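Missing here: one protein chain of the complex. Every other protein chain is in place.
On to chain A.
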């Protein structure tokens, strides 16, 4: 791992208005430590039955490309133009107005013009013009065309792994050109040659063969949950059970596996199970479908489908009525935008209906998946939950909309409604940095690798900067979010840019505030931090 520069040094030479002397086509990417992810280990690809380049690293001068690499890539492009209208169209209609230019968090944090979404797309657009278009070949660079070379391939790898598929640019584009879509397709294209990153592919292998990213085996998941239940018993005095692989349960609960084992996701998990216990929900967790997150989505469409097929087989096997999903970003984007297409119709399940309030979730009537924030907001609106928000008085909280749930799903109000009910101190960040204009954590889409730390801190800078503002102005010390990758990477980002701000899931704060039958007086929150006024008891 490279040495990460200090925050002050990182942005020292950053000027959003300076452009390079050279034409962008003449600038080759430099694989400096901290700015790229390591290449995938060949064994990983072999296990999954996918092509690979053998042992190599991006910084190698000569990549071990197969002889026919060019034909394969060109065929791959043609293929994808035929299969994806989005891709074909987005290549054709950009007018390079530049409205997207300063919308990308990587551009704002690096100043690298190739991180302007318009130029990021030109990296492939130029090849389509140069290789397939008559005028492109005739006028070359004047028309924005260039031929396909090995340098181009390196550039693709470099920059399409400098996009977190956050879609912020797509909000501002007058034609809705979505760089995330371009990135998804470009990574898929690189997979034709087996070019991929290790950090994103190992979780795919684990998920495929074992069931979740980190490779937790069924008994380990159970042990982890039992450990968390022990903490719950200590904090609340309640002995709770979590049903595992329970046949005939009404609801299958799926959440990203990070909630089972990783700090601070585990506190969110404790919040879920406290809530479920409190309302007496008939649910189950599955050790087979133990992952909601889908790193396949960051690699190739086919891989994404492969990984999530389990969830539906499990729903069918356990004979549940519908599926409830935990707090996660891209898991929800994949569920919301892809599942129905991949796996539907789901006749073996019922239209989701809250067993507590009777609310029918009409908007999820076809794919039978309800977001936990939708579920909880409905419970609160029906007065089914009692809270003591003062149990969250030690936190001044702001909310981070994750890119995927906001721009790929449209969930804005539900989590805010919950937060305002469970916390007394809720503050919004500046309006141009939240809701559909929210900034990415900088590490999404499989870029949360340690070797990538400098880019992560640069990419997360706009987010951190907005947090810093409310931290200084209102004393915000906690940022709530509904995404497991956020929970994994934002603590690191905060430590770097805004020390003193912690990251919490929304349901962690629900778990803190929930007044439950039979509980003892709580003196700490779910993290064993003393509640306000209880400092001496602890």
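Heads up, the rule we're going with is that a contact is a pair of C-beta atoms (placed from the backbone, for glycine too) under 8 Å apart; a residue touches a chain by one contact, two chains touch by 3 or more; residues count from 1.
The rule is simple: contacts and distances are computed from a predicted model.
Considering only "Menaquinol oxidoreductase", "HypC/HybG/HupF family hydrogenase formation chaperone", "Branched-chain amino acid ABC transporter permease" or "L-lactate dehydrogenase complex protein LldE", the record for the omitted chain gives "Menaquinol oxidoreductase", by its UniProt protein name. For the chain missing from the display, the contacting residue among A:75, A:247 or A:386 is A:247, taking the whole complex into account. Which of A:38, A:132, A:417 or A:474 touches the hidden chain is settled by the complete complex: it is A:417. Considering A:149, A:217, A:239 or A:390, the position touching the chain not shown turns out to be A:217 (whole complex).
Contact residues of chain A toward the unshown chain are 11, 14, 16-20, 24, 81-89, 92-99, 101-103, 108, 113, 116, 118-119, 122, 135, 139, 141-144, 167, 170-178, 181, 208-209, 211, 217-219, 222-223, 244-247, 287-288, 302, 305-307, 309-310, 313-314, 317, 336-338, 340-342, 344-345, 359, 361-367, 369, 374, 377-378, 381, 406-414, 417, 430, 432-433, 436-437, 461-462, 465-466, 468-469.
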